[in-house]
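Have a look at the structure below before the remarks.
For this depiction, one protein chain was excluded, whereas all remaining protein chains were kept in their positions.
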Amino acid sequence: MQPIDTSSQVVEVVPHPLPYFSLVLDGPEVWREILPGQFVMVETTDGLEPYLRRAFSVHDVSKTDRGARIELLVKIVGPGTRALAGKRPGERLAVLGPLGQPFGSAAAADSRPVALVAGGVGSAPLLLLGRWLLAAGTRFDFYYGGRSRLDLVRSAVFESLAQASGGSLISTTEDGSAGERGLITAPLARGLAAGGYRRIFTCGPMGLMKRLAELGAEYGVPGEAALETPMGCGFGACLGCAVELVDGRFALCCKDGPVFAFDAVKW
Amino acid sequence: MQPIDTSSQVVEVVPHPLPYFSLVLDGPEVWREILPGQFVMVETTDGLEPYLRRAFSVHDVSKTDRGARIELLVKIVGPGTRALAGKRPGERLAVLGPLGQPFGSAAAADSRPVALVAGGVGSAPLLLLGRWLLAAGTRFDFYYGGRSRLDLVRSAVFESLAQASGGSLISTTEDGSAGERGLITAPLARGLAAGGYRRIFTCGPMGLMKRLAELGAEYGVPGEAALETPMGCGFGACLGCAVELVDGRFALCCKDGPVFAFDAVKW
Amino acid sequence: MSGPEFPPGDARRAPDLSVRLGALHLPNPILTASGTFGYGLEFGHLTALDRLGGIVTKGLSLEPLKGNPPPRIGEPRGGMLNSIGLQNIGIEKFLAEVLPGLGRFPAQVVVNLFGYEFDDYARLAERVDAFPGVAAVELNVSCPNVTKGGIEFGHDPVLLERLVRSVRNVTAKPIAVKLSPNVTSPVAIGEAAKAGGADILSAINTVLGMAIDPWTRRPRLHTTRGGLSGPAIKPIAVRIVYDVAKKVGLPVIGIGGVETVDDVIEFLLAGATAVQVGTALFRNPRAAEQLVDGLAARLVEMKVERVTELVGGVRPWRES
Partner (left out) sequence: MSGPEFPPGDARRAPDLSVRLGALHLPNPILTASGTFGYGLEFGHLTALDRLGGIVTKGLSLEPLKGNPPPRIGEPRGGMLNSIGLQNIGIEKFLAEVLPGLGRFPAQVVVNLFGYEFDDYARLAERVDAFPGVAAVELNVSCPNVTKGGIEFGHDPVLLERLVRSVRNVTAKPIAVKLSPNVTSPVAIGEAAKAGGADILSAINTVLGMAIDPWTRRPRLHTTRGGLSGPAIKPIAVRIVYDVAKKVGLPVIGIGGVETVDDVIEFLLAGATAVQVGTALFRNPRAAEQLVDGLAARLVEMKVERVTELVGGVRPWRES
């Protein structure tokens, strides 16, 4: 479906433990068709700081009587995200979307569960993915890693979703303030060693996703990663979001991605 | 008194008929000493639009228990004034002041009244001046000119002040929507012809003030004008606010002004 | 921003937006800038291409180019920094697959050409000369993002004059030469282009810049340096447009930070006959289209019947 640019209305800004919050936006009917992993480009200010729009994965989607409502899960890291945190219900923002290629479906043939692996706010696109897997009757475990417990934003939601699918939530923090102390790759490696998964879907820091790709290769488990690059436009015009592929070509994160197969990316 | 830079709190934004509003700010004790014609430099955003502070005459001053409160009368003309219009009570703004040279006193020897002449929002500094004249027992007429009635912002306040001093309000609008149709210079010229004034104090568009200087010269009535120039700093650092004087020198509007004697300025 | 509305038959209804840059005639003075709107066709779903005055293609070379490694963009305050490295599909693919589709629009197609070698430009121009769908060529001799070739031509008057002449010899199409702001005298470069047979000057290309992430200590761009664009460079662009329009005497296309109708008016007053919109399109894909409407409305407000009346209309305080 072609992306469209809408002046969408802020429904609310839901605070989570800082620096996280959810931005809920009302939009057109086409948003109902948004798929897990797709993103939108949001105008954060009408001024210069920042000048360009900002990319956000669609965290959740729901129908409204005349259109659709999306939720973005946002981490405040700079001027654009800070500006969004200060929006008030009723304000209007230009939102372009849906953009990019979604996560692929998990080959149904295989009966093993699926592993969703989130590094911090990388959990954003994995909520919608979890809902789809659940609806498709696919069991999944949700691996959630962060620096500290604060970075495991909305983990209760992810836990209940995983459990509803028959799976569970496994979390780690580097400071040990929640879950197992360490990196999320450790428990995942154990899970893979136990031969548990048929597919890995992940979003998070580059380092994490790279390591997961290696683990996947090691255990012969295919996977997909939602990548982040700086983006100038989000719709294929600036060519600024290059991602180097194994074949040496440069793909566009906003058009060919943001979701890429583990084995396609030159990590 | 030396200007100081304060992080002052917004008390309220008082709406007037658009594009006008009042910005009320709480500040330090020294603000109590602000004189008519002096101004402050206000940080309008913490971003880039605009980057530099904006200059505003002090419209009114009052004491608070621990400090002072000032009112700015603002016309929305661009990003900075628009940003100020959107401030909310409790927000903090950097405000530098008081700055500049105030209006001089009206020679008491002469018993004739004084003429205050405002062009649009040029009325801003004349409220405080009116209060001082009133306190000094000096009678004054308030001449208020604008494009339409909307530009005669707060004219009721000016009228009662003038009347309290024993004078009256004379207003004109170019579209005739209030007062006499035409320019404020017309009734003032009549007043001068009737030999009525000992001094003229004015603030408004350059063209108006130039014409008043001519009229003053014509009728041998001295006067002072509060000038406006673009200002980079307001405290004498950028040398950007040059005003050419009759002697050919360039004075700084922010330091030597903004109030200048009619006969000092090369109009 | 939206178009003006007048009672039918109202004389003010349609100010004349058409402009002529030598033999290049445009329905209106708003074009999309090279490299900021692909090859034109891709974005028909995001904006009404048929409203534009012209479309300047992404820089095209003889062979396809894969471009620079990431990171390719950064975002300093007030602008954008890029080093795409002229990634493009190559002239042949463009002529075969893209150009035909562009025929449907009144918007004029300007093909932006880029070469590594001196001869590349003439070969590219020769190749497109046969295609009526190409209204003009724009020579990018000023792209800061390629290590070899390209840029030197735009910094050396002697070389540039020869380069433009070599192109002039192989095509009758209007030739626009895109000026670099990164030179001591854009006027000297513009004069060289004119001497070589250029019909139009496009000013400006991006300004050479650099930014560093204070935490990772990495340049924001893989190539270290890149091209600055957006609002931050507008005053530089207006100055160069003013200088070359006044001193070189060729029609000028103003480029650099154009986003609002005020910006368009400013460039026109400075001496530009048309403008290109670049970075603003990334923020708002409809920016160019909306400027066409906005400009029409503004002309009515200004009581100006022909947009050309504004060209060079700045009123200096004194001779300069």
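Each chain carries a letter (A, B and C) given by its place in the written order, and its residues are counted from 1.
The rule is simple: a contact is a pair of C-beta atoms (placed from the backbone, for glycine too) under 8 Å apart; a residue touches a chain by one contact, two chains touch by 3 or more.
Small disclaimer: the values here were computed from a predicted structure and weren't measured.
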item: Visible chains in contact with the missing one; value: B, C
item: Candidates C:Pro15, C:Gly59, C:Gly78 or C:Pro251 - the one touching the absent chain; value: C:Gly78
item: Hidden-chain contact residue, picked from the options C:Val207, C:Ile253, C:Val275 or C:Val307; value: C:Val207
item: Positions on subunit C where the hidden chain makes contact; value: 69, 76-79, 81, 155, 182-184, 207-212, 214, 216-219, 222-225, 228, 231-236, 238-239, 242, 257, 262, 265-266, 269-270, 313-318, 320
item: Absent-chain interface as seen on subunit B, which is shown; value: 2-5, 43, 48-53, 94, 96, 229-233, 235-244, 248-250
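Note that only the chains that are shown with their structure count from here on.
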item: Touch-based graph of the chains, sorted into line, ring, star, complete or other; value: line
item: Greatest separation from subunit A - chain, by CA centre; value: B
item: Leading chain pair when contacts are tallied as C-beta pairs; value: A-C
item: Rounded Å distance between subunit A and subunit B, as computed from the means of their C-alpha atoms; value: 55
item: Intercentroid distance (Cα basis), subunit C paired with subunit B, Å; value: 46
item: Distance from subunit C to subunit A - Cα centre to Cα centre, in angstrom; value: 37
item: Set of subunit B residues in contact with two or more other chains; value: 48
item: Where subunit C touches two or more other chains, by residue; value: 77-78
